[in-house]
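The full complex has more chains than appear here; those shown keep their coordinates.
Which chain is which? They are A and B, in the order written, and residues in each are numbered from 1.
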Amino acid sequence: MAANFRSDNETPVAPEILEALARANSGTAHSYGDDALTARVQRRFAEVFETEPAVYALVSGTAANALAVAQTTPPYGAVICHEDSHLHTDECGAPEFYSGGAKLLTLAGAGAKIPAQTLKSQLENTGHPGDHASKPMLLSLTQATEFGTVYALDEVRELCDLAHAAGLKVHMDGARFANAVATLGCTPAEITWRAGVDLLSFGATKNGAMMAEALLVFDSADALELGRRRKQSGHLISKMRYVSAQLDAYLEADLWLKLAANANLQASRLSAGIAALDGTELLYPVQSNEIFVRLEDSLAAGLRAAGFEFHGWPGRPGVYRLVTAHCTRADEVDAFIAAAAAVQQR
Amino acid sequence: MAANFRSDNETPVAPEILEALARANSGTAHSYGDDALTARVQRRFAEVFETEPAVYALVSGTAANALAVAQTTPPYGAVICHEDSHLHTDECGAPEFYSGGAKLLTLAGAGAKIPAQTLKSQLENTGHPGDHASKPMLLSLTQATEFGTVYALDEVRELCDLAHAAGLKVHMDGARFANAVATLGCTPAEITWRAGVDLLSFGATKNGAMMAEALLVFDSADALELGRRRKQSGHLISKMRYVSAQLDAYLEADLWLKLAANANLQASRLSAGIAALDGTELLYPVQSNEIFVRLEDSLAAGLRAAGFEFHGWPGRPGVYRLVTAHCTRADEVDAFIAAAAAVQQR
């Protein structure tokens, strides 16, 4: 048995969500979000987040992030984010394009997390030298991070407080938000608006949807004309009911948390197995569904020869990423570990 | 029996396409288009168009159009299009945003078609006064047009020739391309690259897909780094197989043309019925699946009271638009006509 640990982007759609798409396919429905499913999704988000966020359904996480930037950050503004954030490294300049020229100010920090002290230093230099420097307008945090770690509640609160005190809004890139919530065991409200997050890119695609994300804005005053920005960027889907059907099923009866819990569980199982192998090194605490590990080349090659798929990490020889997902099974994980042991015994 | 003639955007997904999505939902597949279905779609487009276009699958027609503009038109450039084109009136400035500041130069013309003579006059003024004016770089034609008319082959050829002679590229907005091809009875190649079209927004969503469009670039030299533009705008779908599955089914065994043929047929039936009513006036030749008609207010109100849905046209009192689609049935059309007659006899 082989298995694919390349990316949660490569997984199929959860059965509940595929069925919801089929159910939605009946008769006509008003387009561009003026339909019953979209209204229901709005209510579901209100329940899940215990508030009434403005909800913009989307089909792309890059679009969610870039719209959040455009909405908060003018061309002369800047976004503070981690140097390893998806926003900075993997979106081909979408934030810069959507904002019309804003600058990303990147900070270092272990495990792709921004340390409060680092943010503090950055903010203290904010504003100088007058009109000559881009003005920080937004702090973007990733939860769970690019390296699979998770910010604790008090970490998010402290970062938000620092940002707000300096006049910035806070965005959370939640492409793997479900995994973080499942890890933290907190409510979605606690780790977002109650902690100070103003906008959330709520991801569903990696965790079992087909193509469905949402940009949530917790204070509607921050969402002024965001609908026009969505349209102008080509992200207002005409047959919106099919995006909403996915989100509706995803949020129903905590499906999203159940799917994420499985991904996290399998990551724990997989990382424990890997840690027990000779000559491996986990680079970061495994707090969600991603594992970054140093492997001997011969081991990596042997596993690939056995049919297991996973990525080497660009620019870091000997480092590999393994991603589990909503559909990963324990027997796939066990097969990987067994295969690794077999390679090492040769 | 009532029926919805508001928009082809409000229709459900064709069964063949929904089934294709379910079939695609098996196991993992590489993301971002590096999958077998996407490769097959590329081959299908090559067959359908009898050439090897660069194909960029998308989920939004606005994105297809805006990327075509960005790819051909720098910030200091201009796009020549019809004043009633979707590009100008319904995309909230997407072409201007994607290009970073290009200008749309709009031309008038009956039935939302650009007359060759009007284009000629515009082009003769092109270039003056030096660096002070935006430089026309692209002609955008809509096929079928916003008003449901269709450019004949020789009309497309003449417009393309004029544009090329002045150094412009030609884009075709084919949100309803299938309807136009079904009407013309020509090959897709004849009405596009053989006639001089350089880029085609190939629509599928309105004609039976869930959310699937494609930007086709007939000369690969014109597609340089278009992949990065797609990513930067947030339009590179991660689980691409689900866009490709739709396009694959749409193109298989001429499904797309069969669906469009039905829409066109029902539009003919509907327009003939309407024309036979007292006091109605068809505004444009009905050449695809849209009917623009002047109705007495009492008739429109009576039909709506009977449960039929259709749009009044903004800014033009007394004018209504009726749209048929891939799934419109003859009995729905007949019911509309019968209801209209009943209203008039009251």
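We adopt the following convention: contacts are C-beta pairs under 8 Å (C-beta built on N, C-alpha and C of every residue); 3 or more make two chains touch, one makes a residue touch a chain.
None of these values were measured; they are calculated from a predicted model.
The complex is a homo-oligomer: every protein chain shares one sequence, and counting across the whole structure file gives 4 copies, of which 2 are shown.
Definition applied: only the chains that are shown with their structure count from here on.
Separation between the centroids of chain A and chain B, computed from CA atoms only, is 34 Å.
Those residues of chain A lying in contact with chain B across their complex are 4, 6-7, 9-13, 18, 21-22, 25-32, 59-64, 66, 91-94, 97-98, 205-206, 210-211, 228, 231-239, 242-243, 309.
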